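Below you'll find the structure I mean.
Just one protein chain is left out here, and the rest sit where they should.
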Amino acid sequence: MDIRLSECSVAELGRLLRGRELSAAELTEYYLERIERLDPAVRAYISVLADKARIRAREMDALLSAGAGGPLTGVPAALKDNICLAGAVTTCASKALANFRPPYSATAAEKLLHAGAVVLGKLNMDEFAMGSSTEYSAFFPTHNPWDLARVPGGSSGGAAAAVAAGTAPYAIGSDTGGSIRQPASFCGVVGMKPTYGAVSRYGLVAFASSLDQIGPLTRTVADNALVLTAIAGHDPKDSTSAPNEPGDYSAGLEEGARGLKIGLPKEFFREGLAPGVEKVIRDSARRLESLGAEVGECSLPHMDHAIAAYYLIAPAECSSNLARYDGVRYGLRAPAADVIDMFQASRSAGFGPEVKRRIMLGTYALSAGYYDAYYLQAQKLRTLIRQDYERVFAEYDVILSPTAPTAAYRFGEMSDPLSMYMGDIYTIPVNLAGLPAISLPAGLTDGMPVGVQFIGRHFEEALLYQAAFALEQSVAFTERPALTEVD
Amino acid sequence: MAYGDRYEMVCGIETHAEMATKTKIFCACSTEFGAEQNTHVCPVCLGLPGTLPVLNREAVNLAIKAGLALNCEIATVSKFDRKNYYYPDLPKNYQTSQFDLPIAKNGWLEITTDAGGGKRVGITRAHMEEDAGKLVHSGETITTSSAGSSVDYNRAGVPLLEIVSEPDLRSPEEALAYLTSLVRILDYAGVSDCKLEQGSVRFDVNLSLRPKGRADLGTRTEMKNLNSLSAVRRCLEYEAERQAGVLDGGGQIIQETRTWDEGREMTLSLRSKEEAHDYRYFPEPDLMPLRISPAWVESMRRALPELPEARRERLIGLGLSPYDAGVIIADKDLALYFDEALKTGPDVKTLANWLTSELYGLLNARGESLAACLIKPAALAALVNLIKQGAISGKMGKTVLEMMASTGRDPEDIVRAEKMTQISDAAELSALVDEVLANNPKSADDYRGGKEQALGFLVGQVMRLTKGQANPALVNRILKEKLN
Partner (left out) sequence: MSISAAEVERVAFLARLHLTAAEKEDYARQLGAVLSYAGRLRELDLSAVEPTAHATPLFNVLREDAPGESMERELALANAPEAIDGFFAVPRIV
């Protein structure tokens, strides 16, 4: 075949499969071979489910040959390793769950399987999704395909790196404070954090329940809309799942940027934003203007406090969510004389330093005498942040902002927790407000990709895709990591 | 010397009642008691990673009903919170419970004190929460178990209603009266099966003493997980004496959680590595809040069955003595049986009498429960009618009742087949009386001369002639008429 399959979009692959120009078995072998060749350097995968994928591909071929199947049928995919897949080890990149085999699949995974996906494997991440570089995986760090000396971002670093390296056509990640969008930005791919409640959280191993959301990482905006359409929708197993049925997120994709009112929050263009990143954002704003959008300055006055609120709320929820890893029902158990010792020994051996740090922080924030000062105060700030966005969205359709203050940094560069946390400044407020946001590559700085972020009103993912698609077509970001040139 | 001479007891009780839903509070596993270990479990109630709770509507309905039955205000907005603590029977190491917005609060229930007066016991609040699993210890008790323990999570996630009383109870007897009344209300309201022997209701009691006449409260101790009313009573008696002993000796009560050792009949300090509890409550992010509309509350009020006190009043209104009414409402099955039997219109007092003394005595003797009894309510009512109409005598009735209990046959069938009908025909009896008077002139004269007991002899003669089938009351009357 003279087409470079790793360059094909998900939609194209689907067409080739349905046209029977390509079999799912061939496509799966192609990706398994690429994983075998490229992943030893990138290390995006924690586990590769080669045998299962091959069997599944043959099943999908049978379906396709019978004329059945949809746009995703037979197209391989990979899941972040905090998304449960029945029978497959789901580790959350933690020693605590190194051998955990869930007897159930996440609803998003089930929907994906229902849509005909062939799951290639489970992807690396920061342990329990806590981190921004994938350096906190308990097993190994993932490398940025653009520069192996740099981090891929995190916590969905494996997902972004696999899509960037062309070792998965698309991936499913999770985003609590930027964990889809920031690695998407670092790796030059498209990442969507949908509205809280748009995709079921059932089977997503919880980090911070009121913030976590599953979303797709893809190479193109159109692919992203396609995948989100497959995984979104109400789930009676998740009480926080939105009751409204989403439509087809791809429907309005090509309607263009003309007439869109786009706000640029002035608070996002201050110290800390790398000049190379700012340039890409400003360029994007000009492009959108040239496409007929109205771009204006807006204000989100409480953004300075968002990180403080987030680093109280997320650790508080995490300290409670991760209490269950005690060595009784599943997961790591350390030998001990009595139950309390066992709890302590198992948890101390099971969790890495960042997870422990956040558990400590959250436990402290919730403990007697501090609840009002920290947790409650943070929940109140959340109200102000939500109101900030409401005011902006009364005037603007979408917000354009950086995704991360810098491009991907080098391993070990971000050693101080607080400065690592500050890197989430553009993504965190979105989770606090439960809004949808997408990051797409819009340029390079020093050879590394830079993502821009569109933020929209609750459940207006379609409008984000429309804006992002318009920008994507204008930018025509065709650069690829050198590593992926081999085929 | 009993503590009561010098001290007044101040006691409050937290009651944990398993609600009578078919499924657990946050998942579709069965709540049925007695299944094999770890067979009523699923990823949700085992707290497996990534699983999420979804609230059972019926649990909320029952909690609202309980709140109404206990004269509480029902919250308009209620929510769940996580109570964080580590214990191996708690699958997530937090209990999903309710902290600052319980479903019901500020209620009361009325008890009758030993002195015979009425007293309102305040209900601080009632809230929903999930039960924990069950630990099976290899040793005899938790404190003596040296080897490991085993965990069964069948009970984990069974919906509980925790009802917190005000510290209004002043004696073990009042505590008992409160719990008896509370359990009965929950049972009648259908909130809980209240099967204490299966551990479906458990009690935590708080107790402190204060010198008589003082208003301020002493330091309290808490005894957790008592599972019978008698354990509560014995525990309170023991602990009050223990505290009195400490106070008498000039000592101080340590605020602590103690355990009631059923075998040794004493409370023991539960010293654990965990000193002060710090539950770190925060709003449960996996569940959305409840908005309880007045319409919802009203529909629950309408669905509420007649409660024990209303039923007692009604029975007294029907003509029962307060004592009989009390006996009947003390047992929900008995009360329902009584109501069912009433439908065919028997004499109320006779029915009550036959139900509470004759049938109950018979069931006791036979070791049967009312539920398993072959005598259906309508059949008992029919028997009562036969007696009341004079068709059979009370003595015959007892024989018929026994036969009904053994065979399940209708009383009419038995009376017919056994030819037990009573002769109540006045003309027929009048002829027989004439015959007896003619044959026994001396006895007739004796009676006329003032010997009352001669009448008994004459009645006996009529009974002999009829092989015991004559209606004795009627014979009596006819004899008297003819002799006077």
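Letters A and B mark the chains as written, and numbering starts fresh at 1 in each.
Note that in this section a residue touches a chain if its C-beta (ideal position, glycine included) is under 8 Å from a C-beta of that chain, and two chains touch if they have at least 3 such contacts.
Remember, predicted model here, so these are calculated numbers, not experimental data.
Contacts of the undrawn chain with the visible chains, over the full complex, involve A, B.
The omitted chain makes contact with just one of the residues A:A50, A:L291 or A:I340: A:I340. Among A:F128, A:Y374 or A:Y409, the one in contact with the hidden chain is A:Y374. Summary of contacts with the chain left out: across A:A171, A:V328, A:A407 or A:L483, the touching residue is A:V328.
Between the chain not shown and the residues A:Y31, A:W146, A:Y196 or A:Y409, the one that touches is A:Y196. Considering the full assembly, B:G148 is the residue among B:G148, B:G245 or B:P305 that touches the omitted chain.
The chain not shown here touches chain B at positions 21-23, 27-30, 36-43, 46, 48, 54-60, 79, 86, 88, 135-137, 142-143, 145-153, 272-274, 278, 280, 283, 285, 287-291.
Not every partner is drawn; the one left out touches chain A at residues 99-101, 103, 195-197, 210, 236, 239-240, 242-243, 304-305, 307-309, 311-312, 319, 323, 326-333, 336-345, 347-348, 351, 353, 356-357, 359-361, 363-365, 367, 373-374, 376-384, 386, 417-418, 421, 432-435, 458.
Definition applied: only the chains that are shown with their structure count from here on.
Inter-chain spacing, taken between the CA centroids of chain A and chain B, is 56 Å. Within the complex, the chain B residues that touch chain A are 43, 46-55, 82, 84, 86, 88, 91-94, 149, 151, 153, 273-274, 276, 278, 280-282, 285-288. Contact residues on chain A toward chain B in their complex (touch as defined above): 82-84, 90, 92, 97, 100, 102-104, 106, 201-206, 208-210, 236-240, 316-317, 319-320, 323-324, 326, 328-330, 339-340, 343, 363, 366-368, 371, 375.
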